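A protein chain is absent from this complex, but the other protein chains hold their places.
Then we have subunit A:
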Amino acid sequence: MASEDEISLLVIVVDVNPIWWGQHAQREPEFTLSKCLDAVMVMANSHLVMTRSNKLAIIASHCQESHFLYPSKHWKAGDVTGDDASSGSGDGKYELLSVANDLIAEEIRNLMARTQVKGHQTDTLLAGSLAKALCYIHRISKELDAGQDMKSRILVVKAAEDCALQYMNFMNVIFAAQKQNVLIDACVLDSDSGLLQQACDITGGLYLRIPQKTALVQYLLWVFLPDADQRSQLVLPPPVHVDYRAACFCHRNLIEIGYVCSVCLSIFCNFSPICTTCETAFKIPLPQMMKPKKKKLKAAN
């Protein structure tokens, strides 16, 4: 059993890119953003219920901002007004959960209501959301009492595709997470994401691309609910093979063997006598000429 002192913080980063979800809703109407949010909420409730000392945060990753759905700045812990009508179904649920659920719903409604359409911003700001998650984890770990341990992990529920422009930020976040011993898990709904695969590999988390979106909550509870210590006792999907090949600077093809400039470390797929990045000139020594020798032997014979 977990000791009383150990706190487990789960930060769920949900990809709520309205453009992708809107397009997806037209393709597959049975799994909508609402259902996805429901699944995430079940997962969040389960996490809070597992141990009294578990903590939770949910971040919505939008294409214009990253917003904390839970905990909210406007809400204080003791702020439960005796307003039964608005506190959900009144089914005797643990108050923390019902309050949390209501809060999340309200926040996502507000977030979507204030979305403005901007043509050039269509990518999910995932790197920024992860950075915010790391900052939150850092803040909470500073607020602990002396003698309390905290284990944290980030669960990313990803829908849209990778954005190549965020590569550097993403890698920085991953290495920062690795240094902070924060696991990054990834549950991918649609297309494989190389960046998240790398993130999971480097930080020691789990990467899963689910075949059935309607059973999202089952996958979340089965694979991502147990924390790192418990995972070693369970039989979970094996790690994916990550493609770490570099891409050449000239064509951006993934290559296995290439040429590297020794001055600026840029990678090329073909040899060129001048490095196009730093303009250093290179010479490759040619193999020795064999022909004159043979001629001599022939002449001797």
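The rule we apply is simple: a contact is a pair of C-beta atoms (placed from the backbone, for glycine too) under 8 Å apart; a residue touches a chain by one contact, two chains touch by 3 or more; residues count from 1.
Going forward, contacts and distances are computed from a predicted model.
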Missing subunit (named according to UniProt) among the choices "General transcription factor IIH subunit 1", "Protein MAK16 homolog", "NADH-ubiquinone oxidoreductase chain 2" or "Major facilitator superfamily (MFS) profile domain-containing protein": "General transcription factor IIH subunit 1"
Touching residues on subunit A - with respect to the absent chain: 18-23, 25-26, 32-35, 37-39, 41-42, 45, 101, 104-105, 108-109, 112-113, 115, 117, 119, 122, 161-162, 164, 167-168, 171, 194-195, 208, 210-212, 214-219, 222-223, 235-238, 240-241, 244-247, 249, 252-254, 263-264, 266, 276-279, 297
